[in-house]
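One protein chain is absent from this view; the other protein chains keep their places.
Chains here go by letter, A and B, matching the order in which they are written, and residues are numbered from 1 within each.
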Amino acid sequence: MNKMAYDLFLGCVIPARLPYLEVSSRKVFEKLGIELRDVDGFSCCPDPTGIELIDHETWLALGARNLSLCNNNGGVISFCSGCVETLKGVNYFINKDIDAMQKVNKYLKKIGKTYEGKTEVKHFAQILYENLEKIKENIEKPLEGFKIAVHYGCHYLRPSEIIQWDDPFAPVTLDEIVKTLGAESIEYELKMECCGNPLDKSDSDLSLQMIDNKLKAIYEAGANCVVVVCPACYQQFEFNQRELNKRNDSEYNMPIFYLSELMALSFGFKPEELGFNFHRIKPKELFESIGFNI
Amino acid sequence: MMSEGNLEKNSKSALVIGGGIAGIQAALDLADMGIHVDMVEKKPNIGGRMAQLDKTFPTNDCSICILAPKLSECSRHPNITLYSYSEVQKVDGKSGNFSVDILKRARYVKEDECINCGVCVEKCPMRVIDEFDRQLRKRRAIYMYYLQGVPAIMTIDKDKCLWFTKNACRICEKVCEREAIDFEQQDQLIKLNNVGSIIVATGYNLIEDIDNEVLRNYGYQKYRNVVTALEFERLLSASGPQDGHVKRLSDGEKPKKIAYLQCIGSRNDRSRKYCSSICCMYTTKEAMIAYEHNNELESYVFYIDMRAGGKGFQSFIQRGENDYNIKYFKSKIAQITIDNKENPIIVYEDLDNGEIKKLQVDLAVLATCIIPPEGIEKMSEVLGIELNEYRFVKTPPFDSVETSKGGIFTCGCVHEPMDIPRSVSEASGAAARAAEVIRGG
Partner (left out) sequence: MSVINYEFRNEVLKHNASLSYCYQCSTCSGGCPVALLTEGKYNPRKIIEEAILGLKDKLIESQDPNPWLCSTCQKCVELCPQKVELTEIFTLIKNLCFEEQKFPEAFYSQGKAVFDNGVAIPYSNSIVARRKNLGLPEIKIASVEEIKTLMNETNFAKNILRGNE
């Protein structure tokens, strides 16, 4: 069987603002023997919570342009739920509607490109879930003591007609991966609720209220950390705890992990290699409290 | 057991499949016309869904009180032969001349000896989840399907009986004074020839009987204080698992606020597109009965549209609002969550002012969608009749008692969700058509 290889679509947020998340993600795939091919010339996906909402056609055109740059050999993956939704969405719309397909290619022609809507798009967690056996083989340090509040986020699951992956209301994939790593997945109220990040563009107070509700529920359930698979959710959870503590009487201090960071830890990578010092809420305290030997 | 009576010699008989109110009415109509009827019912006793109801709308009459006389007439009528705990296995032939094979399951109880005294039930050690009471309590391995069931004969559930599963026990045999227990009894194959026409009246199931994603968001079977309408009906019944004193399943407390959620699984493109027809009416009925048991009760009904088209139906709903402390909200509920006391929390829109509100209730009742009865696919093959896209029996639009095969008629919920009055009048219609075939030659 040929070695698994995918084109890698990084998007805007991770490479330009949270590069340390890219580090652990790349390391995990390397350990699993899955090749990630970097492609030149990608633009913003564009943001399904941003540009899509002001100009759907431009979103289709730019998205199709990104897809047209892909190798078409094995498909393209992304570490970002938003990018995955956009790229899957572009495929969905132009394959569903012949007018959209023709229009998009009319635009692409102006820059010497075409796109037929056939490049497969997957979320990196999809690949991980499809390779649980390989993951098990690579675990050196099971994540005992981690009580993880898994946050699926919205664009990883919905709209299910476009994403076509896990159950939109009772998903299991991320919980399965977390359990495979040896950690405990904690049930908590509001588990399926949105983190509120997209709302920040329109009403930052409402956006904060939404993440406040989630953090409250996570604390109440007794989790000691949160795992996400989307940089928007990551920022929403990590960047706002201090602000919320200032505004209310809360004492949020919950480490937020990207799924790949935890997986890299379990594979034996050291925290220094993974850029944990860049987290706003340092996980060192958590590691010490659960006796996770680093 | 054919009585000569007013039967012509060599005359054809009718077969009625299904012993619910529709089948019973059809059988009685045919029998009163002098036609011999063989009635086949899958369960150990006839009565069907109506026996599970406490009261019936729009009069709120006691359901069993209306049903019982018909049950006993059925069992005594000289022109009706009742095959309970039986199933139709094979049908050959055509209109006017069917031949039918019936599997009569062994009850392991002698039908002529059992007097339904109940001693065997008291002594039987096996506890089995009770299907009649919608899994809310347990029966024994030897049992009556329900208290007032006809025929009034016990049945042994051989899948649960210790003798059949583990070669042990046989206590029932020891205590039965009539020596009515017969573990050697065999299934019987009954062959009927000369069946002129057949009526299919096998009723319905509910969407919670099959695994369905639509109930998940409401916490059904996850939250103890969320029940379905038929479960609630059993809780309201004096003969039910709580003797009619409605108590929450989590802590046994009397509920003071009950939310009724309409259209669970029906009128839903992701589940069943059709309207389940009777839920708007039965929900108000249930809320009224619950209020009669406890007049401090507050009831909240959440609906898409209030379907109350029959005679006296709209005023029934109005009475609910005026006299029974029922508040109606046009706001279908998306999901149920619970607080730390297992109280269901309902989020709804109040259309009077456009506000989104949270309501904490003590109990939530789901009005779940009617679906075709279990085994309908097999039955349609055996009979050679078509099912529609929703897998109900297919009927032409202007002739709702006809099926796709001549000589086979239908009535009641097996072809479309409907209430009792309509089932009964369709049953008479089906009986008339069945008689035409038999008399018409």
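In the analysis below, a contact is a pair of C-beta atoms (placed from the backbone, for glycine too) under 8 Å apart; a residue touches a chain by one contact, two chains touch by 3 or more.
Note that the coordinates shown come from a computational prediction; the quantities given were computed from them, not determined experimentally.
Q: Can you work out which residue in B:M154, B:I333 or B:A431 touches the chain that's missing from view?
A: Checking the options B:M154, B:I333 or B:A431, the one contacting the hidden chain is B:I333.
Q: One chain isn't shown here. Among B:D211, B:D269 or B:E389, which residue touches it?
A: Once the missing chain is taken into account, the touching residue is B:D269.
Q: With the full complex in mind, choose from A:V28, A:L62 or A:V84 the residue touching the hidden chain.
A: Only one listed residue reaches the unshown chain, and that is A:L62.
Q: Considering the entire assembly, which residues of subunit A contact the chain that has been omitted?
A: So the residues of subunit A touching the missing chain come out as 10, 12-13, 15-17, 19-20, 22-23, 26, 38, 40-44, 46-58, 61-62, 65, 107-108, 110-111, 154-155, 158-160, 168-169, 193-194, 196-203, 206-207, 209-210, 275.
Q: Tell me which stretches of subunit B touch the chain missing from the display.
A: Listed in rising order, the touching residues are 217, 263, 267-271, 304-305, 330-335, 347-351, 353-358.
Note that in this section only the chains that are shown with their structure count from here on.
Q: Mind listing the subunit A positions that touch subunit B in their complex?
A: 169-170, 189
Q: Which of the residues in subunit B end up touching subunit A in this complex?
A: 213, 216-217, 337
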